[in-house]
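Accompanying notes for the structure given below.
Heads up, one of the protein chains got dropped from this complex, but the rest are sitting where they should.
Coming up: chain A.
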Amino acid sequence: MRRGIAATALVAALAVSATACGGDNGGESGGKSAGGELSGTVTWWDTSTVGSEDKVFKKIAEDFTKLHPEVKVNYVNVPFGEAQNKFKNAAQAGSGAPDVIRSEVAWTPEFADLGYLAPLDGTSALKDEKDFLPQAAASTRYDGKTYAVPQVIDSMGVFYNKKIFKEAGVEVPTTIDELKTVAAAIKDKTGKTGLYLRGDDAYWFLSFLYGEGGDLVDAEKKQVTVDGGAGVKAMKVVKDLVDSKAAITDATNGWDNMQASFKDGKVAMMINGPWAVTDTYAGAEFADRSNLGIAPVPAGSAGQGAPQGGHNLAVYAGSGNLEASYAFTEYMTSAETQAKVAKELSLLPTRNSVYSQPGVASNEIVGFFRPVVDKAVERPWIPETGSLFAPLQTEYTKVLTGQTTPENGAKATAEEYRKLLKDWK
């Protein structure tokens, strides 16, 4: 009998541990207390650059407690490259998802389409909607509802090391042909490489594609356009930059290598956006901030074009604390917070009114990118926009490493797109 008791105890112990696994939810209840005061915890997944931007955002986010003393802000920095998948995993499983996520513009319609985001129309998250730049607000709407609030907007430009340019006695290139001659001159005079081209992220391919007059898809005509003449030409352009040694590239670890090479003065130029500015200033070459120059991306044969990007704040539909999450979203996208972010991190505000504020108006980086953003190419805000990069990336890397030809690369990408976008041409 004693052994029988032991067996029973074992079974009971198993049962207890099995139920314990399932009891993870419901710990975070929050809302409004009797006095109408917000309470509970708001978990925010930020995706800003680690080591530079994240410190500022953490402080600003935690300052929310000053306005609402009973709310605790749980700041979590999730690396940008992992955030989309991590959020999908958590949101679908229904546990472990944050209350508020910093959602890249292309992710937002996708998350909304999957039902992961709470509609924000008529909530306290949206304030002074008219103040938002129209192109920033465009990505937050899906199917007639607003699912996010624009936090920052951005585009891309050429970052260059003024010292190296002076040594080589060259001017900033405005076209891709000039880029090649400038890179050759820099190599000749200083032994350094002209450009770092990111080969492991297809976002960096877009300005070359737009420069040749191409695009990934034409949403109005429901047409896949990446395999058109411009797409093939753009693939040839990037391949030629690498083959002619005007640019170096990597198939892995591109971000870190790009930043390190540029910050240490091993390459003279990189194509990048405002999100890289604070990190770049931390480099040895840019201890004197005026050494960093920024210019529009070099034009291709059809003109000059850079993608419009940015980030929104969205609220998870399954959040246990919607009221506080709305308030937090409003706080993080308010004119006051945006001004602070613009001054400290040189990130571009999404509110018109912020640009005229002192400290923002005088910020050189913001001043440069403002007109660039106005001219930037807007992507179609369909749920599939976030899915277009994975197939392109594979083929882009294959082209750069010589595993496929530009023609076949563009064709293979288009085939994947046509599987993704049913009934498109």
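The definition used in the following text is that a contact is a pair of C-beta atoms (placed from the backbone, for glycine too) under 8 Å apart; a residue touches a chain by one contact, two chains touch by 3 or more; residues count from 1.
In the analysis below, contacts and distances are computed from a predicted model.
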| item | value |
| --- | --- |
| Among "Serine-protein kinase RsbW", "Heterodisulfide reductase subunit A", "Fe-S cluster assembly protein SufD" or "Sugar ABC transporter permease", UniProt-listed name of the chain not shown | "Sugar ABC transporter permease" |
| Contact with the hidden chain (one of A:42, A:61 or A:118) | A:118 |
| Touch criterion as defined above, residue of A:42, A:91, A:153 or A:414 at the omitted chain | A:91 |
| Sole contact to the chain not displayed, among A:212, A:250, A:285 or A:323 | A:250 |
| Interface with the undisplayed chain - residues on chain A | 3, 7, 10-11, 14, 84-85, 88-89, 91-92, 94, 110, 113-116, 118, 199-200, 248-253, 257, 260-261, 266, 316-319, 386-387, 390-391, 394-395, 397-398, 400-401, 403-404, 420 |
